[in-house]
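Shown here: the complex without one of its protein chains, the others still in place.
The chains carry the letters A, B, C and D, assigned in the order they are written, with residues numbered from 1 in each.
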Amino acid sequence: MNFPVINPLSVLPEIILLATSIVALFIALFLPDRRGHQLNYLGLVGVLAAIAVLPMLWAKVEVGFGGAIVSDHFALAMDAAILVSALAAFLLGLREVEPGADYVALVLWAALGMMVLTSAVELLSIFLGLEVLSLPLYVLAGFRRDRTTSKEAAMKYLLMGAFSSGIFLYGLAFLYGATGKVSLASIQAAILQNFTSHPLFLEIGAGLVAVGLAFKLALVPFHQWVPDVYEGSPTPVTAFMSVGTKAAAFGALVRILTVALPAGIVHWQPLIAFLAVLTLLFGNLAALRQTNMKRMLAYSGIAQAGYLVVAIAANSQMGVGAGMFYVVAYAFMNIGAFAVVAALSGQNEEGAEIASYRGLAYRRPWLAVSMTVFLLALASIPPLVGFPGKFYILRAAVSSGGVLLAIAIVVGTMISLYYYLRPVLLMFTHSEETESPFPATAHWTAHVTVGVMLAGTLVLGILPGLLTGPLQNAVHAIYGL
Amino acid sequence: MVSTVVFWLAAAVAIVGAGGVLLAKHPVHSALSLVLNLAALGVLFLLLHAEFLAVVEILVYAGAVMVLFLFVVTLLMAGTKTPRDEGRFRLAYQYLLAGLFGLILFVLVAHALVGADWMSSLAATNAGGSFGSIAAFGTALFTKYLLPFELTAVVLLVAVIGVIFLGREHGATRK
Amino acid sequence: MLDLLFFLPIAGAILLFLLPQRVARPVAFAVALLTLVVSCVLIPSAFSAGGSYGLLTSVTWVQAWGIHWALGLDGLSLVLTILTTLITTVAIAWTPSRDRTYYVLFLLLEAFSLGTFLAADLFMFYVFWEAMIIPAYLLIAGYGGQRRARAALKFLIYSLAPSLLMLVAIVGLGYEAFLQLGHWSFSLMALRHLVLPVGVQMWVFAGFAVAFLVKIPVFPFHSWMPDAYAEAPAPVTAMLSAVLSKTALYGFLRIALPLMPVAAHRFAPALAVLALISILYGAIVALAQRDGKLVIGYSSLSHLGLVLLGIAALSYTGLEGAVLQMVNHGIYIAALFLLFGVVEERLGTRDLQGMGGLEARGPILAGLFLVAVLTALGLPGLQGFAGEITVLSGIYLVHPVWAWIAVVSVILAAAYFIRLFQKVAHGTAPTEGHEGKRPEIGGVQIALVAPLILLMFVLGFYPNPVPRAVSRPLKSVTQTVGVATTPRPAATSEVAGK
Amino acid sequence: MVPLSYYLILSALLFSIGTVGVLVRRNPLQMFMSIELMWNAVNLSFITFARQYTNMAGHVFVFLVITVAAAEVAIGLAIIVVVFRTREHADVDELNAMKG
Partner (left out) sequence: MQDAIGILLLPALGSLIAAVFGRALGRKATSYITVGAMAAAFLWTVSVVWRLLALPPAQRSFDPVYWQWIHAGALQVHFGLLIDPLSATFLLIVTGIGFLIHLYSIGYMEGDPNFQRFFSYLNLFALAMLLLVTADNFLFLLVGWGGVGVASYLLIGFWHTRPSAVTAARKALVLNVAGDVGIMLALFILVMTLGRVSYAGVFSHVSSLTSLQVELVAFLLYLGAAAKSAQFPLHVWLPDAMEGPTPVSALIHAATMVTAGVYLVARAYPIFHAAPVAAEWVAGIGAFTALFAATIAIVQNDIKRVIAYSTVSQLGYMFLAVGISAYAAGIFHLTMHAFFKALLFLGAGSVIHALSNEQDMRKMGGLKKYMPITYWTFLIGAAANAGVPLFSGFFSKDAILGQALASGHFWLWLVGVVAAFFSALYIFRLFFLVFHGKYRGDAHPHESPPVMTVPLVVLSIGALLGGYVAVPGAWNLFDQWLQPVFSRYPGGILPAAAAAPNWGAIALTSVIVLAAVYVAWRYFAGDVVREELPAALRPIHKVLYNKYYIDELGHAVFVWTVDRLAILADLFDRVVVDGIGMGMARLVWGWGEALSPYESGYIRRYGLAVLIGGVCVVAFLTLVQ
């Protein structure tokens, strides 16, 4: 037997997360339950350690497990976004979810699954990554078992998730069936050498795989679970999965579609473009009428996914770069927004009703200003990070001839202005009520999260060049596969 | 020749089992139909030289998993009750559309499959070499596909911890 | 030095956060004044020889996207820069606010407006263009009148939504640069070298034009204007009308015309039609307003329509007149809004029916208001006339019919402005309420508005510095647009720009 | 000899029946069973393809799918129990507290 070269470096962050989770579970055996929440900090440390090794790994592309997984720049960049969102899950989790070892372990595993999904280059690992991502999230969505909405979220997520996993799996089967290969590189090679058993298999496979990932990305019409699950899940989990899942699914979609399945042969490009337009229009329109902040952010997230997918539809290196940038941008602004919601919430999501934000600027100026910044960033107002993000995507769209895509983005953004800016207006309107619905203080970790996200939103907004250069390398890396 | 007969028999059973899952009123009946379906699939796996997987399918799936299902069906008193009738037509055209698009899906995929001419040339017998053997399977699993195999460990861990968490009496263990 | 102009107000805004509330107003004023001084100090350097800009700072901002932090100063940006700093200085200290944030936002508004005028890179132009809207929005939303929430949101959406089309246009230009130059670029100077296909020119121009037309505003894109102008506090309205609207007109001169000359020719008739409608429509609607602020607001619609018409004429004289009128409009409209703000504050209403007798009870205020009104209605000898006559003759040179139509508004302007003044100043004072407060302007405000009043006279009798300052940039615009300008004496043989 | 495409068509049929099952059943357990049906239909495809290419990857895939399915069932059933233990009817249509 020829054992493959495992190359632990290629999965170093994953190993760190896994080790941390094991340690957490182990410690939990000896820790009194009331101190269980301290494990949260352990999780934090684990994630920080994983983040810390990313720059080390940046130097060189590491291939592991006989080519099943690569730690290239693309993967590392996506990992960063995922880890940041995992960080948020820990930082924000202290108050709402009463975390213990189980919470810590589940979050870490979900993050692990996400990271595998973005770095796996072979169908089996991709599938496993998707499942490792999904299963903990089903549980996490229902983590507040005392809340009907949380349980309902778990149920909906589970059933829809398993259903779409089935579809995804069937798609993988067809990709496998078309070429007899499971590694993306060899699939691509087979396609390019016209060595496919039947071209339609590729199309079916690409379609079903896209549907499965579109489900995770919350593209219309596969998005319907998103508002319910985001609303019902505990806020830290929502923050985590809204960003992490999208980053992971984006990574996988990029690897499978733009890298493995050349758009000239497998005709997914118009499809993805259509889905993108549908998604961003639908998401923005549906967000208009929301009264619950989390639900509004869920629809906003759908719309944002639409923008993100435009980057894929551009089917170019620039598009991939734009998508990566946007994922990072989205991580900062979206987590930031959820962080403010969490900071305003105690046990019971007091911060979810938009109406209760009235006059916030005069009661909690720091949070109100931060929220304003995040919402403006989501509305892609310069000089906040959402703007260069969207600029990059527009650039990619226009340069691949997709002026209509660009116009669609613009129309979607126009619609979005209303719902992003109405809360801002509300926060800056003097309120007659003296009674604040929010708890008087927030946990310090929430403030830290808000601060970090604010810094990211501003710094990357003003100096997008910090990211664009490295991302350019990342794009080359993925195409150099 | 035998294999042809076995295929048609197993296929028929599998379809019947699937139909049972789809149509049976009581969940227990559905579960039993699914067992039937899985058993038939096991037979088909055998025909395709996947002896090990056939065993796994029947042992793990038809055995362990379905027992778990039945266990839960009986655990949930509510599960034995059928859903209220008044809600049946709440999504009236759901049935119509689901059936229609299920059919379209099948037709689309089948259309692609029928068009694939290479399919006819398969010899059901000896594919040669060690294909389908446990040894070959094990080799593949532990060499080329080591990473996914390792990941299943995480999946199982998730299952364990998740179920422990969910099964715990709420609020009993903390504070 | 140029960067200083932008960062000074930004630094001031940050500083204000750290200082106690009670010094906010003087500090904000000092910062604004300092900015004004800096902008005046820069006057000579705007005309130093060399490239198209007299002063240019350029640092790579985002390498990968070909974006530069580039600020450029030439005569055109100079006059608008000084206008901005001047109006800000006057407006920021106009009314005392109990809230430090007010001044912070005001300084941010100044900084971003300056950025828009100075940007030598389209990306930067867009960034400032959008960023500018936010402080304005918050100023309306936080400090406006009764219906401010609706007004602010309307302002915001009307301002931001069309700007996004401009963003697409900008990206399109960048891509064209990539196709032709081999690298992405948004530098105005680099983009001038492009030879854009007509189709591209058309849609890019359209993208810019829509954003600009809404911001100016021009009929039928003006419906944010009545709400925003009416509900915003007077100094903010002054900024909106005096400075923010100019950014759009400036955009036409700086970007739309020189970069898309063919499209400019094709779109000019359409722009002219909209401008003509605005001119007459604004004037007619102004006649019917009961809200004094809206009379001024609709007058602005009419007057800015004239500026746009001057631009659409694409003649050198028209452009010179347009810029002159931009400066003039900025000064008198700011004065009008500020002074009317005092009236409103003292009488507690904007309804003209409930006013009157100001001439007897607040003669100084009435006198200052009169001067501003006369300037605005284009009284010969005051500053409004200089711009009006130049822009109209510029239009007449090319399209006499446009000028014939536009000139009707001069008569209407006399009618509605005099109606406004008479309602405010003449007649007897309303009998109910208001007896407590003497409707007279305060000393500080007199000192603040005095420079504006003075400028109305000075620029009325000696407007020449403005056209002289902008002649080089505008000549280069007309050269690009390729319109044979009027026969000019030999002095014009020196070639400006590229 | 039965052509391999027959297996695949059978697989497609079972998959379609599974999807329809998910959409028409209201009992969460039956929905879940339908999902299992889908997954197993896919398994059949994998094995068929593996047979076609005499490539063990399909087999490994099926093995992994079965493992994951087992784990998923465990978690899924646990969630179903948590959700429906307190309810009278096991009807997913009753879970619509969140919508719009």
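Rule of thumb we're sticking to: a contact is a pair of C-beta atoms (placed from the backbone, for glycine too) under 8 Å apart; a residue touches a chain by one contact, two chains touch by 3 or more.
Computed from a predicted structure; not experimentally measured.
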Among the chains included here, which ones are touched by the excluded chain in the whole complex? A, B, C, D
Touch criterion as defined above, residue of C:G321, C:G341, C:G362 or C:P439 at the omitted chain: C:G321
Out of C:L213, C:A376, C:V410 or C:V449, the sole contact with the unshown chain comes from C:V410
Which one, A:F282, A:F374 or A:F438, makes contact with the chain that was left out? A:F282
So that we can see where the missing chain sits, which residues of chain C does it touch? 154, 157-158, 219-220, 222-224, 226, 281, 284-289, 315-321, 324, 357, 359-360, 363, 367, 374, 377, 379-381, 385-386, 389-390, 392-394, 396-397, 400, 403-404, 407-408, 410-415, 418-419, 422, 425-428, 461-464, 467-468, 471, 485-488
For chain B, which residues lie in contact with the unshown chain of the complex? 90-91, 94, 97-98, 101-102, 104-105, 108-109, 111-112
Absent chain, residues of chain D that touch it: 19, 22-24, 26, 31, 92-93, 95-100
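In this section, only the chains that are shown with their structure count from here on.
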State, to the nearest whole Å, the distance from the C-alpha centre of chain B to the C-alpha centre of chain C. 70
Whole-angstrom distance, CA centroid of chain A to CA centroid of chain C, is 43
Whole-Å distance, chain C centre to chain D centre, using C-alpha means? 65
Could you list the positions in chain A whose residues touch two or more of the other chains? 124, 127-128, 131, 135, 138-139, 142, 145, 197
Check each residue of chain C and list the ones that touch at least two other chains. none
Per the contact definition, I'd like the list of chain A residues that touch chain C in the complex. 361, 376, 379, 381-383, 387-388, 390-392, 394-395, 398-399, 403, 406-407, 410, 413-414, 417-418, 421-422, 424-425, 428-429, 463-465, 468-469, 471-472
Which positions of chain B touch chain A when the two form their complex? 108-109, 112, 115-116, 118, 139, 142-148, 151-152, 154-155, 157-159, 161-162, 164-166, 170-171, 173-175
Provide the residue numbers of chain C that touch chain A in the complex, in ascending order. 60-65, 67, 123, 126-128, 130-131, 133-134, 137-138, 141-142, 149, 152-153, 156-157, 160-161, 164-165, 167-168, 171-172, 174-175, 178, 184, 203
